[in-house]
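Excluded from the complex is one protein chain; the other protein chains are retained at their positions.
Moving on, here comes chain A:
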């Protein structure tokens, strides 16, 4: 279908410290015992997109990610890994691989997207409107600790501070305004407002970081505006802002080609055909605008910025904060468990002691051992963990090779790989970085524990 797929996997995310580290870049952060990148790749594979470019920040991370991909998706996907320097932003990353892009349209997916929205839907919308950029919007997920059912009384609504203010046209097909944070005043182009007549402002939608770009437009913008760092904060708003006064540069290339190929005589007929086609379709506001009121031929260049709004029933979350990490872990084992195809709730050989209970919505990795009288509820436990007796794990994520001593109580926490918890440790809403050792009998609440860098 002439689409190229670029997965922006990222590298070391500051939002997710101490969960990610040099040894464990963000794309490999396990969500329900599967690296988060797996969800994106798996979904692309299901959509029959087998040729991918994965962009990773940092050479080391790229090596790790590449090794994992080649181990997991061998014979299934054709993946090329590109390593880009850190902190050049999403736009910078695309700029770095820009010369590899050849297809007519580019599908850019963020590597931390956990969703079941088919990318084909976005691509189809893009093609149907012949848009310059199409972005996927999804409803903002309900965040906050899962109290679904059992103890629903606690306050959640601890919403993320990041809103998107999104302006749509009445048919909900075109993007008219996008701003990341609530600012005191939103600047909306009068021209757009005039052309559309009516604009709907929404704050309940989130930009899902899945975009379809027209390649020529994308490359042009990246070339010319070399200060742009982020797709979401720079490129997309720029394209949206300029959709009605699209600088000639956006349209020059295709037109030049057309004119070069055709003879003058046939141009008349071409104009004729395009007029018939244009008259036959319901014009979008772009079309109406581009014609001058007196009906003379189009002189103003426009391009379309479309949106695809995922239906509210589909699941779509980005893993960009620790809270989101917890939410996704909860959802993947719970409501949205269709995302994970190998559905092993309990790994092949966990050794459970007597009177140990594992509640619903749990996942135990292979080779984990648990002592007597343990309780595990709504939690994920990685591979080869050793858990002593009388341990309570609720709403938590325990990664691989973790040792937990007897009598520990762990609530709402993330415990990274190779952590050692000695006896009677109590953790609540904590994040424990990889390789940390928590001494016996200590209690922590809402803290982030990590080994100091030496």
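To be clear about the criterion, contacts are C-beta pairs under 8 Å (C-beta built on N, C-alpha and C of every residue); 3 or more make two chains touch, one makes a residue touch a chain; residues count from 1.
By our rule, contacts and distances are computed from a predicted model.
J.: UniProt name of the unshown chain, from "Glycosylphosphatidylinositol anchor attachment 1 protein", "Integrator complex subunit 11", "Translation initiation factor eIF2B subunit delta" or "Sodium/potassium-transporting ATPase subunit alpha"?
T.: Options "Glycosylphosphatidylinositol anchor attachment 1 protein", "Integrator complex subunit 11", "Translation initiation factor eIF2B subunit delta" or "Sodium/potassium-transporting ATPase subunit alpha" considered; the missing chain's recorded name is "Translation initiation factor eIF2B subunit delta".
J.: Specify the residue from the set A:67, A:201, A:224 or A:273 that touches the hidden chain.
T.: In the complete complex, the chain left out is touched by residue A:273.
J.: Touch as defined at the start, partner being the missing chain; which of A:66, A:118, A:334 or A:435 qualifies?
T.: A:118
J.: Check each of A:128, A:194 or A:445 against the chain that is not shown and name the one that touches it.
T.: Going through A:128, A:194 or A:445 one by one, A:128 is the residue touching the chain not shown.
J.: Considering the whole complex rather than only what is displayed, give the residues of chain A touching the chain that is not shown.
T.: 1-3, 47-49, 118-121, 123-125, 127-128, 269, 272-273, 276-277, 279-283, 293-295, 311
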